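The structure follows.
Missing here: one protein chain of the complex. Every other protein chain is in place.
Chain naming follows the written order as A and B, and within any one chain the residues start at number 1.
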Amino acid sequence: METLERLLLGHKFLAGIDPAFGRLLVGCARNLRFAPGQYLFREGGPADEFYLIREGRVALELHAPARPPIIIATLGAGELVGASWLVPPYRWGFDARATTDTRAFGLDATCLRAKCDADHHLGYEMMRRLLPVMVRRMQAARQQMLDVYGHTSA
Amino acid sequence: MQPTAPPDPQTAPPAEPVLLDRAGLQALLDALAARGFDVIGPTLRDGAIVYDRIARIEALPVGWTDRQDAGCYRLERRADAALFGYAVGPQSWKRFLHPPEELLWRARRTADGFAIEAEPPPPAPFAFIGVRACELHAIAIQDRVFLGGAHQDPGYAARRQGAFLVALNCGTAAGTCFCASMGTGPRAEAGFDIALTELIDVDRHDFLAVAGSDAGAALLAVLPTRPAGPEAAAAAEAVVAHTAASMGRQLDTVGLKELLQANPEHPRWDEVAARCLACANCTMVCPTCFCTSVADHTDLTGTEAERVKRWDSCFTADFSYIHGGSVRASGKSRYRQWMTHKLAHWIDQFGTSGCVGCGRCIAWCPVGIDITAEAAAIRATPGKGPHGNA
Partner (left out) sequence: MSARLAPSPADPMRPAPWRVRAVRRETADVATLALEPLEGGVPGFAPGQFNMIYAFGIGEVPVSLSGDPADPTRFVHTVRAVGAASAAIVAAAPGSVLGLRGPFGSAWPVDAAEGHDLLIVAGGLGLAPLRPAIYQVLAASERFGRIAVLYGGRGPAELLFRDELAAWGARADVTVAITVDHADPSWHGHVGVVPALIEHVGFDPANTVALLCGPEVMLRFTATTLRAAGVAAGRIFLSMERNMKCAIGLCGHCQFGADFVCKDGPVLPYDRIAARLAVREI
C-alpha cells in the first residue's frame, strides 16, 4: 500500500498534492496493466473508473460503420484518461484502447466522487487539476479541427 | 548683366548666393542639356503640373498655381508670371528614379537551360529642375530604402548616382502641405546640386541660386549670374518664411510612432476603412512609397522570357497573398498597414519617418482621406494597453 501511495503521488497529474489528500486518493486506487489492443473502456459503458497513465499509449477512438476506428487523440505517460466519470449520467463518450503495453492507475469513480462530496477541499483540489487538462484538450481538439497543414507552403 | 567671375572649374564653390534672371535659368537648362543630361522639369499637362522633358523655360507652368485640399486639386491662374508658383503636382521624381515599370532582365531558352541577356547601356543621366525640399527628403528616404541595406537596387543606383538636382525653395504652400511640421521643408537644406529661390515682384523676376555641391558650383560658375546682395538674400528668406507660415495642414509627430504601434485595434481604423476605396492612389502619388511586384512573361513560343518590375500597392488584395489567401483581406488592415508603416515602422526600419508632408495622398484621395486627420483622431482617443483598444 505504501508503494502504491508513493507511486500514485509521483504521477504528474498529482504532483505536489497535499499528502493528506494523497492518502484519501490511494484508498480509491489500483494498479492496472493493459495489453496492446485491450480496451480501458468503451463508448456508452459506465464511467466508474478513470485512469492515470504511467507508461504506454492509449488511443481515444470513435467507431463508425464500414471504416476503421477514428482516433481522436492519443494519450501517454503522465496523462489522465477519462472525464465522463465527473459528469452525470457517468457514461463514456469514446472508446479508449491501449495501443502499446500500458500501465496505469485506476481510480474508482464512485469512491472518489463520494470523498470529494464529503471533503470539498479535496473536491476543489481535484477540479483545479482536472479543469486545465480539459481546457487544454478542448483547445487541442479545436486546433486539430483547423486542419492547418492543408494551407502551408515553405 | 555681367558674369560675376570668369568660368573656372578649379575655383572652390562660391559660398555666396548669386542671381540668375530668366535668361540665366534658360542658360542653366541649356548647360545641363549640353552636358548630356536628360532635363526633366514641371510642365502643364492634362490639367495638372507634371514632370516631363523640358528644353525651354516657356514649357514651365508660367503663371499657374495649384489649389489643393482633401480630394481636390485645381490649377488656377496666378496674378504674376512665376515659373514655379505652385506647390506639388501628382507626380514625384520617383517616377524617374524608381519608374512605374522596369524591365529587370530578358532571357532566352538555350540548349543548356536559359541565358540572361546582357544589360542595355545606361540611359542619359537625369537633371531634375524644381525639386522641392519635401522631394529632396523623399529622394533621400528612397536612397536609404534602395541603397542603404545589404542589397542595393542596381537600377535605382545607376539612375540616382548620375542625377543632377536643381532644387527650388517653395514660394507657395498648398492647402495640403505640411512639410514644416515634418521638418522637411519648405527650405531645401541639403541633397541638391543647386538650390533656387524664385524672386518675383513688379520690379524683378530673378532666381537666387546657391550651390550645394562641387558639380553645382562648377555649373553656376559658367552661367550668366550676378552677385546677390543682402537685399536679395533677405527677400529669398522672406519667401521661404512666408511659405512656412502658410502651410495648409500640420502633423504632430511627437510620440507618433509609439502611438500608432500601440493602437493596431483602434476603432478609427474601421472608421477610415468605411471611407477608403483601397484604390491605391495615395501609394502611387506618395514620393516615398516604394513597393513593387514582379511579373514573369514569355513569348508565345516559350523561348523568350522576361521579368518586369512594376509599382505595387499595399492597398491591393494580392499584395499580401500567401497560399490560401491574403494576409490583409480587409480594407481596414490595408489602410492601417500603409499609415502605420509610413509614420511608424519606417522609423524602425530606415531611421526616419516615411512621410515628408507633401500632402499628395490627401489631395489625390478620391474620398479626401487626410493622413494628418487620421493621425490626430487616433491621438485624440488613444487606447490603453499594449494593443490599444484591443
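Basically, contacts are C-beta pairs under 8 Å (C-beta built on N, C-alpha and C of every residue); 3 or more make two chains touch, one makes a residue touch a chain.
All figures in this text were calculated on a predicted structure; none of them were measured in a lab.
For the chain left out of this panel, the touching residue among A:I71, A:L86, A:C111 or A:L130 is A:I71.
Although one chain is not drawn, the whole complex shows that of B:A23, B:A55, B:A81 or B:I116 it is B:I116 that touches it.
For the chain missing from the display, the contacting residue among B:D66, B:D153 or B:E198 is B:D153, taking the whole complex into account.
Only one of B:R74, B:R108 or B:R204 touches the absent chain when the whole complex is considered: B:R108. Counting over the whole complex, chain A has residues 57, 59, 68, 70-74, 76-79, 99, 136, 139-140, 143-144, 146-154 touching the chain that is not drawn. Within the entire complex, the positions of chain B that touch the omitted partner chain are 104-105, 107-110, 112-119, 145-146, 149-154, 261, 264-265, 290-294, 296-298, 302, 305, 307, 309, 312, 314, 319-323, 327-330, 332-333, 337, 341, 344-345, 348-349, 386-387, 390.
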